[in-house]
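Apart from one protein chain that is not included, each protein chain of the complex appears where it belongs.
Just so it is clear, A, B and C label the chains in written order, and each chain counts residues from 1 on its own.
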Amino acid sequence: MADYIAKTPCDGLLPQTIGSLTLTETAVDRMTSFMPWKGREKTASKALKAACGVAFPGPNETSASGDVQAIWTGRGQCFILGVELPDGLSAEGALTDQSDAWAVMSLRGDAAVDVLARLCPVDLRDAAFKPGDTVRTEMQHMMVSVTRMDDGFQIMVMRSFAKTAVHDLTETMKAIAARA
Amino acid sequence: MRINGKGLIDRSTPISFSFDGKKVQGFQGDTVASAALAEGRKIFGRSFKYHRPRGVMTTGSEEPNALVTLHSGAAQDPNMRATTQEIFEGLQVRGQNAWPSVDRDLMGVNDLLAPFFGAGFYYKTFMWPGALWEKLWEPMIRRAAGLGALSGEHDTSRNEKAYAFCDLLVIGAGPAGLMAALTAARAGADVILADEDARLGGRLLLEDEEIEGKPGHVWAADVTAELMGMDNVRVMTRTTVTGAFDQGTYGALERVAQHVAAPSNDTPRECFWRIVAKRAILAAGALERSVAFANNDRPGIMMAGAVRGYLNRWGVAAGQKVAVFGNNDNAWRTARDLKSAGVDVVAMIDSRKDATGEGDFPIITGGMVSDTRGRSGLREITVQSASGDQKFEVDCLGVSGGWNPSVHMMCHMNGRPAWDEATQSFLPVDNMVPGLKAVGSAAGKFSTQAVLEDAHAEAISALLDLGLTSADTVIPTAEDGAHNIEGLWEVPHISKGYKRAWLDFQNDVSTKDVRQAAKENFASVEHMKRYTTQGMAPDQGKNSNVNALAILADATGRDIPTTGTTTFRPPYVPVSLAALGAGARGKGFAPERFVTSHQATVDRNAPMIEAGLWYRPSYYPRPGEKTWRDSCDREVNMVRNAVGVTDVSTLGKIDIQGPDAGKFLDFVYINMFSTLKVGRVRYGLMLREDGHVMDDGTTARMGENHYVMTTTTAAAGQVMKHLEFVHQVHCTDMDVRMISTTEQWAQFAVAGPKSRELLNSILDEKIDNESWPFMACGEVSLSGVNGRLFRISFSGEHAYEIAVPSRYGDALFRDLVSRAETLGGGVYGMEALNVLRIEKGFITHAEIHGRVTAFDIGMGRMVSAKKDCIGKTASQRPGLNLDEREQLVGLKPLDGAQQLSSGAHLFTKGDALTADNSQGYVTSVGYSTSLECFLGMGFLVNGRARIGEQIQFIDRLRDIITTVEVVEPVVFDPEGGRARG
Amino acid sequence: MRFSAWQVLKEGLTGNKGWTPHWRSPEPKAEYDIIIIGGGGHGLSTAYHLAAKYGGKRIAVLEKGYIGGGNVGRNTTIVRANYFLKGNSEFYSHSLKLWERMEKDLNYNAMHSQRGILNLFHSDGQRDAAARRGNMMINQGDDAILLDRQGVREIVPYLDYDNIRFPVYGALYHKRGGTARHDAVAWGYARGADQRGVDIIQNCEVTGIDIENGVVKGVQTSKGPIKAKKVGMVVAGRSSQVAAMAGMQVPIESTVLQAFVTEGLKPVLDNVVTFGMGHFYISQSDKGGLVFGGDIDMYASYAQRGNLPTTEHVVEAAMTLMPMIGKAKMLRSWGGIMDMSPDGSPVIDKTHVEGLYLNCGWNYGGFKAVPASGDCFAHLMAKDEPHPVAAKFRLDRFRTGQNILDEEGSGSQHNLH
Partner (left out) sequence: MRIKCPLCGERDRREFYYQGAAIALNRPAPDAGDEAWNDYIHNRENPAGRTKDLWHHEAGCSAWLVVERNTVTHEIYGVELAEDVKRGSKNAD
């Protein structure tokens, strides 16, 4: 029998600190996509709340309860982080394991918003994008999910793009640091 | 010459730089032009065609003459405006388009041939003899043309792009822009104020006038300070808004470090911004225009506004004996400012007979400058008036033909401005660009007071649109003089001889050229432009288009509005490609995707190839192997005789769930999937709606309502988009959900007679042929890790694909490979994979290249008659089902040692090798170690009926000409016993 | 007036006073044998070939604006014959041969310059496709060379061979390919047609097509009705609108293709280089501007202007391929309306109306086709049968599925090209 050692998507790439900016990887144990069946959006949300304490978030929103986070990720779809969903929930919607499919990073620092303003074509000004808000958008031709946290941004890209995403983010962090 | 006490430069901070190797001493706040002018430089550049010496003409980015090259080596930067380039210690400036230098340019001889180089001359000659055009004439023209030079070295500068969002974008920070920004900012709007200068104030920095009882530049500095202190305002200096695009998107170029002597390696040189604004105000001011008169291009002849601009902002007198020539009130300011600074004003010449200006200098009303002298710098002007011709010795002439509002950005969406008689200029009309309003001089308001009032009013109107109410902002009092003007475009020639009055200084277009174009029936303004090249130079006609238009109107007997205008197009100022393409240099052009086995593969020195953004191994060389073929042949044998392992994670995987999942797949694929048993896998082919093959792959039924589809690597994204389309547009009633799981699973093919033996050494529960027959699938466990196992084969061998969550991909890959090696096998790459599938006649996108149908690849009968599916109806069109279509066949050389090449064409034996006779082409080839010969796949007219025929195999590009036998696509183990065994 | 070096010299010495109009500006007559709707490159070429080659008389070209104001005056000027599919291959081969004698035929220097085109490839699969195409070119009697990486490097040393995202494997080199001065092509054909009696009528918009009992009778225009025995629609960019006047719906969607030019630079780029992976192609004009373009803007549009995402993508491709270009500055961008057909190939055919003919669907490749398109359309209109090299450009190929000419293999559906 072999002992298979798990590796995170940003293994060997993060953390990095440049000037006052930091980019770290958030290790994800469980992440499941949940897509309510046709016509069951409301009951699915209730069932989700009963199962893990978070409601199905509306577009561009997240919901959280303790360590459990629900991030809206697209039309009729959210990702539940931090909890293993009961199989019974599949009566309300399609469950698909995404725990290994995404690189999840956190960007922190005063100028974090300036970094993302160079990479993503979305309005991230404080008034337009508050803590708990989320967007699906692109980052240098990569599909990305960006969520505003209280102290920075959570950025998710598909696992195979991790190296490119880290490169693009850190190069931009350098340019921002040099301007400061 | 510097004038003491004048200018906004910091005389306590001297800065030196070089111009054509000569040291120039300037001060903080100088541009290359102001510092060089101060030291008496006359010639700044050479014109494009005739290499005439040219001096600086303006103070801004519209400068037509003073184009220079900065730096050298990889940093060499051609065609930079001396008028906007800020100086810094050690800056290297070189003149361009001249040899040996702009001061002494031997190409100036071109000017002597000018009579033969008139408008469109090249369309009429160089046609004989034909061969000489490309060999002689064209290279000559190319060498003479062009302005500055690229270094030829890779650009290594760092640049960036960025996005910004705001309520109100104010373009330009002269009096209008400052007033508009201040009004909006005080009302709480989120404002971006962008100006191309390093310092805000615009024309206020160039004029000697007061606002609110203080100097204009002081008022500008006060407003700047207030704006800089507000959280809701972003002031962007050195930033030129370059273009207006749809839905309030603007492009802007910020010069971040071009004024810095030694920026750090991480500092971007330029940043290209995309600014999204709910509303925008164009406060770009106006540009002064010249008047056409004989020899109006001599160094020392400048715009009148520039002459006083150099005086007021930089404390520079552009000459010691200056005349001013204009047709409007505004020009008189130059004479007055110069005079009060102690400069000798030789004459104020106004073409208007009734001009009423005053000043302590000689005044000639109803007069016009009709000729000038001075080859390398202005020495004398001739003035014609009612009292006859007078000659004046001068070294500088300020010219003003009036002002053209900077309406360029308003025209970026094809809107046309309207001619205004009163101001003799084109003014913006409503709704040229949705959400963008021109204010101030850009809208034809020419007194500072009128500019401020207009800007204030338009800012309030913008605030209303934004749902904001304005705070109390008082309009300051300012200069409110009249702006009388009488159109003057060309001074009639009175002197004899070959003399030209220039319009487009950069492209050397004279009034003669425009008149000749009209004569040759290039009477449309667009034809005139294209025939003469008027307005096509780096200033894009900013300095000359209106004048040229007026000359054309005169030449064709029309008025200006009837003659029309050409279109202004983005960018407003030239934008470096390094900035527009920032981030793309090197590998940055497209993201790179890596599989979990990447490092292990790199560790084994496998050359990588690119496949749909992914990197995949070509082959895995072992010591002693000399060529890729050695490795490939070994890897093929390994799979055929033992076991091989390769990473197939790049194939698209789509999780499809729901009560209608089977029905949905039936509609997407040509064959049935609702009938597939749970725990089984089936090959599927999908079409585009046009009846041609889109993609293929296997789909596994993991549960009653749960399928996992695989796609080819290249088409994964396209298929996902297609499935969403079919669901959201055609099958809205179906209860089905899908999501990509490509990244969730690391998946490896384990192929060969010993594949099961290998798997059984790692699976927690052993498998056998009964529990996992060919095309079975299900969940498995490996050392406690949950995985999926599919018994499918792309090699024709007994084979599996095993998938585990990606976090274990690296570990499992290394384990599988080392276990395979102990069984006499090992890892294989794409080359071997390709040979294995060619031997089996399996297709890839080399075969399903977009033009083929299911019929063409022999899968026509897979199209289920029981149901409709995407592409089915179109695939039944008669033209897609003809025997004479090119059909998939295998190809085998008659001579076993003969090499085949993909890309060859096929011809019937005995036919001539003409395009008409081509019977098909070759899509894939590989060397079969099993059959010890090359094999090919290709498409052949009526191919299925021609099995056994010998045909010509012709690759004239690579000189491979041979005879092959047409065979079935599958040549190895046609019964398929090895995969099932 | 015949143009020559002598004429230029003579006029130069006598004050350039003797030049005459390159074409007349006549008022329309009440009736013509043949009316060509559209004074672009293709329409003027059609009129020229009708008059010069097929014995056509009483011909008028009606142009809504000014001649040559459409795509012939706003493109990246590339001329080539490097097609793979039968149907396209013989047509563009014919066109290139016409280019090679055009200036002599027209007595007009269109600055056609066979500088050579390199189509780069970046994988083994792309090399195979290039070889397939190159072999077809040779079989067609045209020229093609398959260069390896080193071969490319010797011709275009300034590409990034070390760090580019999509490494250069080689190129298909087409020496007879090149560029031309686009406006001059329109003007040359206009002058040639005018000299042969064709009336070129500018600022004359066709507002209706008169059809009686299925037979064309003439057109309605902004300058009044004009009768004609035959009418040809050659209005790529407006095909749908003009065809609608005859009650037709055509398989065309209009999109924007942007093109770009930099400020003038000393010669740095001798050939035409195309970078398929980046949708980018570039050459340097005789004036020194780098002329380049990329993919269409990818949405239906008649705006003749594009948006930044495409512009940026094109320049990003430039920067990865040839970073030496970084300090060149984009001077101007513009957009043309592309007549996009489902399979990326054109239509030269009769219509359901007797005497009414259709020439459309040039996608983003119409410039190089100008001579042959005019020749073949003139042939069709004069003889009522297709020119042999344009016989496959049939309108009904989409309905029947036969001879679909999907050169790229991206699909014979709209917006896949």
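What we mean here is this: a residue touches a chain if its C-beta (ideal position, glycine included) is under 8 Å from a C-beta of that chain, and two chains touch if they have at least 3 such contacts.
In this text the structure is predicted, and so the values were computed from the model without any measurement.
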Partners of the unshown chain among those that are drawn:
A, B, C
From the list B:Met413, B:Ala478, B:Ala714 or B:Val750, which touches the chain that is not on show?
B:Met413
Touch assignment to the omitted chain, from C:Asn16, C:Thr221 or C:Ser240, lands on C:Ser240
Out of B:Gly40, B:Gly152, B:Gly213 or B:Pro434, the sole contact with the unshown chain comes from B:Pro434
Of the residues B:Gln28, B:Thr249 or B:Ser761, I need the one that contacts the missing chain.
B:Thr249
Under the stated touch rule, tell me which residues of chain A contact the chain that is not displayed.
59-60, 74-75, 77, 121-122, 135-138, 143
Had the left-out chain been drawn, it would touch chain B at residues 163, 245-249, 274, 276, 413, 434, 689-690, 721, 724-725, 728-730, 732, 868, 872-874, 877
In the complete complex, which positions of chain C touch the hidden chain?
238, 240-241, 249-254, 298-303, 307, 309, 342, 398-400, 412-415
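One rule holds for everything that comes next: only the chains that are shown with their structure count from here on.
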Centre-to-centre distance between chain C and chain B (centres being mean Cα positions), rounded to whole Å:
22
Counting in whole Å, what is the centre-to-centre distance of chain A and chain B, each centre being its mean C-alpha position?
31
What whole-number Å value describes the gap between the mean CA coordinates of chain A and chain C?
48
Multi-chain contacts only, two chains or more: what residues does chain A have there?
none
Going by the contact rule already set, what residues in chain C reach two or more other chains?
none
In their complex, what parts of chain C are in touch with chain B?
3-5, 7-9, 11-13, 15-16, 19-25, 65-66, 68-69, 73, 86, 89-90, 103-104, 107-111, 113-115, 122-125, 127-132, 134-136, 138-141, 144-146, 158, 160, 163-167, 181, 183-184, 187-188, 202, 262-268, 278, 284, 286-288, 303-305, 307-308, 311-312, 315-320, 323-334, 342, 397, 399-404, 406, 408-413, 416
Looking at the complex, which residues from chain A come into contact with chain B?
1-9, 33, 35, 37-38, 76-77, 93-94, 96-102, 117-118, 120-123, 125, 127-128, 140-142, 158-165, 168, 172, 174-175, 177-179
Would you pull the chain B residues touching chain A in the complex into a rising list?
158, 160-165, 190, 256, 263-268, 274, 276, 583, 588, 590-596, 614, 655, 657-659, 734-735, 737, 739-745, 762, 764, 782-783, 785, 804-812, 815
